[in-house]
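Take a look at the structure set out below.
Heads up, one of the protein chains got dropped from this complex, but the rest are sitting where they should.
Letters A, B and C mark the chains as written, and numbering starts fresh at 1 in each.
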Amino acid sequence: MRRNGQARAGLAEQPRGTMGQRAALAERYRAIRGLTEELCRPLATEDYVVQSMPDASPAKWHLAHTTWFFETFVLAAALPDYRTFHPGYSYLFNSYYNAVGDRWQRSARGTLSRPTVAEVYDYRRAIDECLLEWLAGASEQALRSLGPVLILGSHHEQQHQELLLTDLKHALACNPLRPAYREPAPSPGGKAPALTWTTYPAGVRWLGHDSEGFAYDNETPRHRVLVESFQLASRLTTAGEYLAFMEDGGYQRPELWLSDGWAARCAHGWQAPLYWEQQGETWSLMTLHGMRELTADEPVCHVSYYEADAFARWSNARLPTEAEWETAADGLPIDGNLLDSGHLHPAPAGTDFAPSQLFGDVWEWTASPYVAYPGYRTPEGALGEYNGKFMCNQLVLRGGSCATPASHIRASYRNFFPPEARWQFSGIRLTRDA
Amino acid sequence: MRRNGQARAGLAEQPRGTMGQRAALAERYRAIRGLTEELCRPLATEDYVVQSMPDASPAKWHLAHTTWFFETFVLAAALPDYRTFHPGYSYLFNSYYNAVGDRWQRSARGTLSRPTVAEVYDYRRAIDECLLEWLAGASEQALRSLGPVLILGSHHEQQHQELLLTDLKHALACNPLRPAYREPAPSPGGKAPALTWTTYPAGVRWLGHDSEGFAYDNETPRHRVLVESFQLASRLTTAGEYLAFMEDGGYQRPELWLSDGWAARCAHGWQAPLYWEQQGETWSLMTLHGMRELTADEPVCHVSYYEADAFARWSNARLPTEAEWETAADGLPIDGNLLDSGHLHPAPAGTDFAPSQLFGDVWEWTASPYVAYPGYRTPEGALGEYNGKFMCNQLVLRGGSCATPASHIRASYRNFFPPEARWQFSGIRLTRDA
Amino acid sequence: MRRNGQARAGLAEQPRGTMGQRAALAERYRAIRGLTEELCRPLATEDYVVQSMPDASPAKWHLAHTTWFFETFVLAAALPDYRTFHPGYSYLFNSYYNAVGDRWQRSARGTLSRPTVAEVYDYRRAIDECLLEWLAGASEQALRSLGPVLILGSHHEQQHQELLLTDLKHALACNPLRPAYREPAPSPGGKAPALTWTTYPAGVRWLGHDSEGFAYDNETPRHRVLVESFQLASRLTTAGEYLAFMEDGGYQRPELWLSDGWAARCAHGWQAPLYWEQQGETWSLMTLHGMRELTADEPVCHVSYYEADAFARWSNARLPTEAEWETAADGLPIDGNLLDSGHLHPAPAGTDFAPSQLFGDVWEWTASPYVAYPGYRTPEGALGEYNGKFMCNQLVLRGGSCATPASHIRASYRNFFPPEARWQFSGIRLTRDA
Partner (left out) sequence: MRRNGQARAGLAEQPRGTMGQRAALAERYRAIRGLTEELCRPLATEDYVVQSMPDASPAKWHLAHTTWFFETFVLAAALPDYRTFHPGYSYLFNSYYNAVGDRWQRSARGTLSRPTVAEVYDYRRAIDECLLEWLAGASEQALRSLGPVLILGSHHEQQHQELLLTDLKHALACNPLRPAYREPAPSPGGKAPALTWTTYPAGVRWLGHDSEGFAYDNETPRHRVLVESFQLASRLTTAGEYLAFMEDGGYQRPELWLSDGWAARCAHGWQAPLYWEQQGETWSLMTLHGMRELTADEPVCHVSYYEADAFARWSNARLPTEAEWETAADGLPIDGNLLDSGHLHPAPAGTDFAPSQLFGDVWEWTASPYVAYPGYRTPEGALGEYNGKFMCNQLVLRGGSCATPASHIRASYRNFFPPEARWQFSGIRLTRDA
């Protein structure tokens, strides 16, 4: 998958002539749609159906929802006489767009056996055909108005590629049989280098997307912010470092935790990151390749914000703000252990370059609540519901993970999850005042 | 399915010579195991996986659990060196036997994609082969001790045949697409005859199984009970009669309901039996053949005990006790609209013989809480958990339904469900004091 | 309180002349109303207000609700121009009578600081005055129709006298300070005699009230029932006997429990009867006189039906049916450790007469679900909601407790609670087949 995925999804989105743009749009569309299905290839039919918790969705639902997105926001807008593929699908596959209408309750997505997986693939085929046919003949005006929606839809599908993997991992990890998504892979080699600190001077910085290439609305407007001097850890926190926290009573000392965090720890009985299992003296962990022994040098992963925050406090450090993180990441090349590498699990840093691992491996919890940037306005219409309405009760994560397509991530990218979420590939980058 | 099912499952269980008994056991085993799989033939793979509520189980689980029953209680007991087919299956497919060990939580059976459907069929194949091989060579002593368990297992599997259909119906009815389990069937023809009353004199009756043929332990010991004179309705309550109750405000008048029943009505917003849908002026209902219009003459079905009780009170009548019901059913031939008819839905009485419809069509709620018969003792060991531990908070239902195999039902059979249960084929037989 | 309580509430309800009847009614009314207030005398104002669980009510609420009962069902019916004492009180103090109107939610009775305790006593004063004035001048016709309601109201208030004490006990026991309701009392002296068994022959018995004196509707109609031969334990199960069950792993062995019972045990973490506390090697228990050490000879109390049933199974015995219990109690004098004794806690049997302790000490769980007697019809109107609508999901208890007024109990009396209830004075009487 690696090289193909790279070849398919790695398209830049440069401006070009209409013909070139049209072809580039079609090529990118095909590549991303194809990668989604390639990611599903190892699945048994049954794996497409299950939902292991309300926050996760069946793979089948991801396949259909991303298709519904193109159907609803591109085809139905582009074609005056468009008849929906199936009258019941908007109800089933609308995620949260109130402006589009009512929908099936999220927590019950796993109770639906129909449409079958084959029917969902038929749906994908039909929409793909129709969309590519439209794209081939679309007027320039139509391209101007709907081309951006098409691009949004492809980024949207990339987000669901990652969710598809993390939701599936959750379902497989809940299963007492601990089945693997793919063939077992060797433990990650390599050593984590010693942790050092990079110092950044104080100054007024520009934060947010600079308007070249695609970005979500929540990365704009670009704006000034005063960032005081700070130090960033040279690499991600490792499992071994996190084990030291655990062995020092990290999960038994409320003074290290936020109040809501301690309540979550007690309510859920957390004693270790998600997917870790103690077996006698050693720890194993569930990966997309099945269970294997934990290694000290791999980045700690699947921790909540609360755990990341408690670990940072125990370390006499803190989590970075998103302004600090973006200051450090700005201008760095986007390479790292991303989806395209095919590892599907975070790996040791493997370099002394500092800071390393900013992109890929794990999403890095920041200390910044997810709020609008100054001057941000929610766009009009249903697509205005994409980002803006979630700007409350969540924290920003930065940098992408081993399940994020490389062509999807950038320095200004703002991911966001509630503080108790643990099923994403989320980890820890320490920071401290300079 | 009808004739085949008939042929396969309709075996009597007469005593015969060891050779004959051995062959009869094998034949019955094959027939019942085969019918279960035949019932699954219309399913898509996805249909095997879903669980639409905690009380229901995925079809896949039913297939595996019934197999686990034979493996655990026959093979593991019979073969000293028996190695379980899969070390994880007892945890996954034990339903409620504390004596056998821990188990996966019931409400999360629908979150498991593995084992796949194909793997579950492999499991069935392997256990069937092993069991039939054992049976062919079992000693007489082994047959004496485990033959009854084998028979229990086959009745157990018949129970799950019915649950498989009712659980599946629930899942399909919850799906907004309302898919059918099988090809649409014509509306039931026939008229319901006028309701008349049969009078039974007072007397001391014998209640419970008389020890010929198989019965569950909860039908014993046979014991005396004083039954006062009563009158039994000649047929089941029809949908038309129930509609009259609804139109008279049946769901809006708390004085007709038990206190817990009214609370359930309010909590769930009940306004009609389960699976009924109002469309303008008319009512439709979901069946295993998909949605169709309600007909006045078919028996009302999928009502809770609370609704049955409220309807009876509104009718100036009451529900029968199980002693009354068994008094009326005792000695009647077991024919009717049972699973073997293939209708899979209750149908109008179609006869003036009174009382009719005692067997088949719908389980009839009685006014009798499910308690032990005088002198009942819970059997020793894990199989003692089969019935005895549920003798609280449930009501007895009698007579079998359109999803009950004919060879599974008898006059002394005691089914039981909590008063709010509606997803079984449960209906109403009126009774009154003579 | 003892002798006074005796003197006041111990009135018989014989028929007499109108004048005598009128006076007797007034006397009984005054006595019972007075006893309720006497029971409240040890309370601090704060004790009247709190509600420690949804099933319990504040003392203030009991005082007002019993008053509302007389106001609504006697005064408002008797006096054509009657104006309610306060327009908001029916909403606040209606317990569950749908026919009377909406009401404040039961679980939030403890959130109301107003009316104050003094205002509730004013309410009682005003209704008492008005009612006694009406009674003094009521026509014979009015007496014929409302006299029975007045008597019902006085029995209703006696029920609430017991609830007032058990609800208060729960609140005080929940309080970490473990305050006493009344001055500490010495531990009960006396020894429990050895347990023996009384045998009763089989036969058709009459069950239910014989129509002399007051009875609730649920004790009627008197009817025949066939009772097989059985043996009844000579006394209540003692705390020492129950400790042996506990020490034999009673709370750790699911095979001894009903399925719902085991689920309740696990959900609530039950390890002993309610109000028992282990302190090192010894057990203490909370009483209305505060904490004291447990004694082996006192009856075990505050157990659920599930615990009573598990204990009986462990003892190779069972709980009696209500027919068996009433067979044994029929014709025995009503004396024992009732409210009038003032102990407010069960005490050792203290007699070799067998069976002893049938009345008083603890309510005895029977194996009989609470259902209507054959031929029972719910009365018309709001008072029909008194008993009939609760005939589901509860078990019958018999015999009264140390908190039941002597003039309130009789052999045919049917109390009822859900199987998990533990805050009543409920205990165990063993039975077995003869």
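Some points to look at:
The working rule: a contact is a pair of C-beta atoms (placed from the backbone, for glycine too) under 8 Å apart; a residue touches a chain by one contact, two chains touch by 3 or more.
Please read these numbers as outputs of a predicted model, since none were measured by experiment.
Although it is not drawn here, the omitted chain touches the following shown chains in the complete assembly: A, C. Residue C:Leu92 is the one among C:Ala26, C:Ala77, C:Leu92 or C:Leu195 that touches the chain not shown.
The hidden chain makes contact, of the residues A:Leu152, A:Ala349, A:Ala367 or A:Ile409, with A:Ala367.
Between the chain not shown and the residues A:Trp134, A:Trp197 or A:Phe390, the one that touches is A:Phe390.
Between the chain not shown and the residues C:Ala171, C:Leu288, C:Cys392 or C:Ile428, the one that touches is C:Ala171. By the touch definition given at the top, chain C reaches the unshown chain through residues 44-52, 60, 88, 91-92, 104, 108, 110-117, 171-172, 174-177, 179. Touching residues on chain A toward the chain that is not drawn are 96, 98-99, 204, 223-226, 228, 254-255, 257-262, 305-306, 309, 313, 367-369, 371-372, 374-375, 378, 384-385, 389-393, 419, 433.
Methods note: only the chains that are shown with their structure count from here on.
Chain-to-chain contact here is organised linearly: an open path runs through the chains from one end to the other. In this assembly, A is the chain whose CA centroid lies farthest from the centroid of chain C. Rounded to whole angstrom, the centroid-to-centroid distance between chain A and chain B, based on C-alpha atoms, equals 47 Å.
Note on chain placement: the centre of chain B and the centre of chain C lie 39 Å apart, centres being C-alpha means.
Within chain C, no positions touching two or more other chains are listed.
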